[in-house]
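A single protein chain has been omitted; all remaining protein chains appear in their positions.
Our next item is chain A:
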Amino acid sequence: MAARRMLKAVLVDLSGTLHIEDSAVPGSQEALKRLRNAPVAIRFVTNTTKESKRDLLERLKTLEFDIAEDEIFTSLTAARNLLEQKQVRPLLLVDNNALQDFRGIPTNDPNAVVVGLAPEHFNYQMMNKAFRLILDGAPLIAIHKARYYKRKDGLALGPGPFVTGLEYATDTKATVVGKPETTFFLEALSGTGCKPEETVMIGDDCRDDVGGAQNAGMLGILVKTGKYRAADEDKINPAPYLICESFPQAVDHILQHLL
């Protein structure tokens, strides 16, 4: 275990870490309360592309988590920021629910492609449409490149495979705005006044949550809930700072060893 650091901020993944679909990970609400008693800034970071910030907040409130809207940073927000910066008109392959986070951005005569988790758009026709735009020069923006995620009925393909396919088809590279990109983790900290070296990330996705955070200079705690599968921890280098059964145990460790 690493020497004691000055911990000032905690980033917490949502899906798979605090909750799995509509059920909270047992003990997490109470663990979050205990974490709030500590002198740390907390941000909830998510690659979820199916839900707008409002949707996320509602679900978390229903599950009795004490969270404010401005503590949530999503990859949708990061994507929107990039579109505005580049001043492009996107073909949005995102879930209908997520469209509200792009309100105000023109989508007529698209000259960019945004890919999120949108199974209903990953059909052959839509993929061909996106492919032709990118081949003609439209930038490809990926909200994230998750390989798969856990649904109640088993594992399901994330947007990553489709983005990879489009990259191969067009011989281009997507700009990824979500985890595990370093820019995502740094943007998540903006407003907290904290540095990556003062931050711990807790998540269930070894590569995207823990690997990404550690590459950005943070400590990463891997929890064995959600999409975690045995030996995931062997897939990143350096290995996770810590592996815990679930979020409550991660909070225990932080309170006992990192403050």
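Quick note on the criterion: a contact is a pair of C-beta atoms (placed from the backbone, for glycine too) under 8 Å apart; a residue touches a chain by one contact, two chains touch by 3 or more; residues count from 1.
Here, contacts and distances are computed from a predicted model.
Chemist: What protein name does the UniProt record of the undisplayed chain give, "Phospholysine phosphohistidine inorganic pyrophosphate phosphatase", "Exosome complex component RRP43", "Eukaryotic translation initiation factor 3 subunit G" or "AP complex subunit sigma"?
Modeler: Per the UniProt record, the undisplayed chain of the complex is "Phospholysine phosphohistidine inorganic pyrophosphate phosphatase".
Chemist: Could you tell which one of A:41, A:157 or A:255 touches the chain left off the display?
Modeler: A:157
Chemist: Quick one: which of A:33, A:132, A:173 or A:257 touches the chain that's been left out?
Modeler: Hidden-chain contact among the options goes to A:132.
Chemist: Pick from A:166, A:216 or A:236: which residue touches the chain that isn't shown?
Modeler: Hidden-chain contact among the options goes to A:166.
Chemist: If the hidden chain were put back, which residues of chain A would touch it?
Modeler: With respect to the unshown chain, the touching residues of chain A are 119-120, 122-125, 127-128, 131-132, 135, 147-148, 154-158, 160-162, 164-171.
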